[in-house]
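Taking it in order: structure first as structure tokens, then the write-up.
The complex is shown incomplete by one protein chain, all other protein chains being positioned as in the whole.
Read from first to last, the chains carry the letters A, B and C; within each, the first residue is number 1.
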């Protein structure tokens, strides 16, 4: 392959930035632990999203300064947070009533694999060790829109967008959009539909690092993100 | 029959008084709408019960004086109430979580009929009209102890303690004690077991106005209540 | 974020014929009288209404029924001090009635809002109200399967609300309002006081704003009980 992904692919921050552009003003949003938390940093000017964390806070804000942490005020990743005006606390069953009941507008999660039918594998590498699922299985069947942010391929270069997941599933047919380090893909009608791609990558090269066919439905836009 | 029930039977207040004597200090209690509400008046000195009402109040107290009613502070019978120290408000689903989850120590309800297996009929006369069930069906399957207070016979003289209910059931096998205008009966092992009776009524006369066999298990105590 | 709407009329204007509408309150406490009256003014027909009761006198839910706007009522206790409006219409076959035990009604609404399509309850097992419903045994006891309940709109009454939709309630007027807020596609809250975002202590918010779509300021709301003692009639 002529393509060296490392030369062109987006950084995590840039992937998170792109995902943040699709969050509407006033949206209720849950960001998965780790990489997805970064999306909060890139809310577009003039838009106000309300962030939910599974452990019972709606409307939290930025991390406190070092030394100002209150360890009773944390997010699902156990990181210290602060509150925005209009925040609310609630218990875990009420928190997941919000999740499962379809009240979140969008959940943005990481992925090991996403299949062309929307299946997601992001909780277990299937290699033994200690299993741990947290709230991922609830989020994928609750939010109105489940989006994934991820590198386009694994560290070893294997495709993460696949025909069918090999790893243990988190949820069936749940993902509707994937933001990768190379492109933006919608999952619709059991197929990956390419919406945007980096100008630096050809369709052929993109297909060559994707484990399932990339379909087109109208124009493919250019994936443009700022330096971050 | 030599017996004229009207001459000897207990008043509603006296039945309620007797039922109140079995409520332990610290008990959480739900009293059905209407006649059972009277039980609250007769809490023995030195005992403190906490009263629950389905519409979301724990720890309510006496009725306010006329003119002092606040119609946002009512009980399940839509009567104005007051609060005792340590009261709490909660929503309807939480209220019935208390009921259904077995957190109430006792529910005291009225009855059209009680069967010897503990079946209760108290919500529908089965004669058409507008059906209305309220919280009765929840209470009978939630409280740790479900007791009934009732006249021993209907206004027409028919037994209310029966072998099997004729009217539509509220719950199956749920009643464990019945306080009537003539006696106190436990429901155990599919039988009525007589615990106390008025001295003025003979066993034979009592049986004659009861629709199922009254068993004995040890001594039958005398049912003694004050003038009220 | 500002979910406030200027008038009750605006707040309910898009409720269409045939909508399923949950209406908060237990008897008169917590009943959103002004929103109900706005719904009468708006005039949609063939509504399915979910409420614990069936109205009282000639105001609020009773008036909505009296105007012929309600095709079906899902409730636990359609009796009141003056249930004449509902009773006459029901006995004449003019309104469909689904009787649900009160705790089951609350839990069905809670389930609807929480993404639980069905659950098992001991309530109503062996009674006429379990007829036709699946039953199952768990740990030696029999239970009835009940379904989650959702609505197109919820009309609720709260005490304080902020522009983000966070709500508190007033005493036993809380009742069905918080659970109904979770179970409707569009939840419309009338509040006695509008406060700024941040004025409600996050510890004391009862309904987080995520469940609320529209907030209408209705200062000094009317109380059904008092209206009925005045023999009020709406419209």
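Keep this in mind: a residue touches a chain if its C-beta (ideal position, glycine included) is under 8 Å from a C-beta of that chain, and two chains touch if they have at least 3 such contacts.
Remember, it's a predicted structure, so these values are computed and weren't measured experimentally.
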{"item": "Where the missing chain makes contact, among the chains that are shown", "value": "A, B, C"}
{"item": "Residue among B:28, B:42, B:179 or B:192 touching the omitted chain", "value": "B:28"}
{"item": "Residue touching the undisplayed chain, where the options are C:74, C:111 or C:218", "value": "C:111"}
{"item": "Sites on subunit C contacted by the missing partner chain, in the whole complex", "value": "107, 111, 114-122, 136, 138-139, 141, 143, 147, 168-171, 202-204"}
{"item": "Residues from subunit B at the interface with the omitted partner, ascending", "value": "25-26, 28, 48, 50, 52, 57-59, 83, 85-90, 93, 96-104, 141-142"}
{"item": "Residues belonging to subunit A that touch the chain removed from view", "value": "53-57, 70-74, 76, 78, 89-93, 95-96, 99-100, 119, 124, 129-138, 141-142, 168-172"}
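Here is the rule we use: only the chains that are shown with their structure count from here on.
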{"item": "Leader among chain pairs (count of C-beta contacts)", "value": "B-C"}
{"item": "Rounded Å distance between subunit A and subunit C, as computed from the means of their C-alpha atoms", "value": "36"}
{"item": "Interchain centroid distance [CA atoms averaged], subunit A/subunit B, Å", "value": "57"}
{"item": "Gap in Å, rounded to a whole number, between the CA centres of subunit C and subunit B", "value": "30"}
{"item": "Multi-chain contact sites of subunit A, meaning residues that touch two or more partners", "value": "none"}
{"item": "Of all residues in subunit C, the ones touching two or more other chains", "value": "110"}
